[in-house]
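Only a single protein chain was left out; the remaining protein chains are all shown in position.
Chain naming follows the written order as A and B, and within any one chain the residues start at number 1.
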Amino acid sequence: MQLSSLLIAIEVGGVVAFATSGLIEAMRKRMDAVGVFSVAFVSAFGGGTVRDLLLDRRPLFWIEHEAYLWLVLAMALTAPAWLPMALRETGARLMHVADALGLGLFAIAGTSIAQASGMSPLVSALMGATTAIVGGVARDVLCNEVPQVYHDHRPYAVCALAGSAAYLGLAAAGAGAQWASAAGVAVATGSRLAAVALGWRLPRWHPRRP
Amino acid sequence: MQLSSLLIAIEVGGVVAFATSGLIEAMRKRMDAVGVFSVAFVSAFGGGTVRDLLLDRRPLFWIEHEAYLWLVLAMALTAPAWLPMALRETGARLMHVADALGLGLFAIAGTSIAQASGMSPLVSALMGATTAIVGGVARDVLCNEVPQVYHDHRPYAVCALAGSAAYLGLAAAGAGAQWASAAGVAVATGSRLAAVALGWRLPRWHPRRP
Partner (left out) sequence: MQLSSLLIAIEVGGVVAFATSGLIEAMRKRMDAVGVFSVAFVSAFGGGTVRDLLLDRRPLFWIEHEAYLWLVLAMALTAPAWLPMALRETGARLMHVADALGLGLFAIAGTSIAQASGMSPLVSALMGATTAIVGGVARDVLCNEVPQVYHDHRPYAVCALAGSAAYLGLAAAGAGAQWASAAGVAVATGSRLAAVALGWRLPRWHPRRP
């Protein structure tokens, strides 16, 4: 299946955003060069790879579009030049923005790819969330931490699901793909940024000590 | 391939049992709502998903039977209502029984599916064990713990393999699918419950300090 150019633009944005978040994490952990490259690759390609495996799509999206590989390779190679400067200037905000952007872009990419493969709305939304969060979970597991997404009590997967729902709803209502996609990304990324900025919290899921 | 109604009954039982064990674990860890849902999904669907990926079966079993998804969703949504009460009343025993039931049911489901895909007895038994234990291992890795199954020195995978062997032996001897399945589940679940109740221990695999 050929991705439309809209989908390619969304995917490139997501790859750049998540590779950046992976580079920031790995540098914070003072990893060596191989660790930095690996974490950047896993963050950028992990979610989409799992989605493609679950849907049995071949070639994998980063084999079909090998330019994505070269892009992340170039970002990692040049990271010592631009990343410390970027970090110094904008602090932890860059990480949050990169992460929220990647979340929204990958959620919509995954949802629309799953829908095009004939999946139901529930499965499509789950594939969107998988695409959006698996990269970050794998990154955290590799760094030997409880995945942030599971214990920071800020909405994350919920934002991806909200964006997917917006996309699926608008598409079902007859909106054009570009409008549905834009709205979906805006809902997912916007709600995540708002959650971080305003301190929205998820409920703990245990009303009293058992 | 259509699952027989026998296999569906076995799978539903395994999904309910492992989702329950995942909900208990995640609530103990005081995870937020997303963490609780994710751990319930991974515990219930992780093993069968890896089995389907290794055997190249599509659609995945929880995409083919989307009702499984809705079932786990409903269990997680209502968990704060019924789970603390269940925990208070029966303590840690509920966790052990749910886990042992899931172990036996998924071991037989995985073994019979692999055999129906033309796998050899050794590979079929390994697929049964994979189906039975991967969900729990993934749950523990996500929670940043050494998987219990690898260091509690109680038989676990061994019980799954014993159940699979009983199933394969009876099926090869000409027993009907329902009798072989029932015996396999009984051997796997029963031996696991006995191991926990009676304190059976696995040998450490290192006779002296190297």
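Criterion: a contact is a pair of C-beta atoms (placed from the backbone, for glycine too) under 8 Å apart; a residue touches a chain by one contact, two chains touch by 3 or more.
The structure displayed is predicted, hence computed values, not measured ones.
Residue A:49 is the one among A:49, A:111 or A:164 that touches the chain missing from this view. Contact residues of chain A toward the unshown chain are 26-36, 38-39, 49, 53, 56, 58, 60, 63, 66, 69-70, 76, 79-80, 83-84, 87-88, 141-144.
On the side of chain B, the interface with the absent chain consists of residues 53-54, 56, 119-120, 122-123, 126, 137, 141, 144-147, 149-153, 155-158, 201-208, 210, using the contact rule stated above.
The rule is simple: only the chains that are shown with their structure count from here on.
Once the centre of each chain is set as its mean CA position, chain A and chain B turn out to be 30 Å apart.
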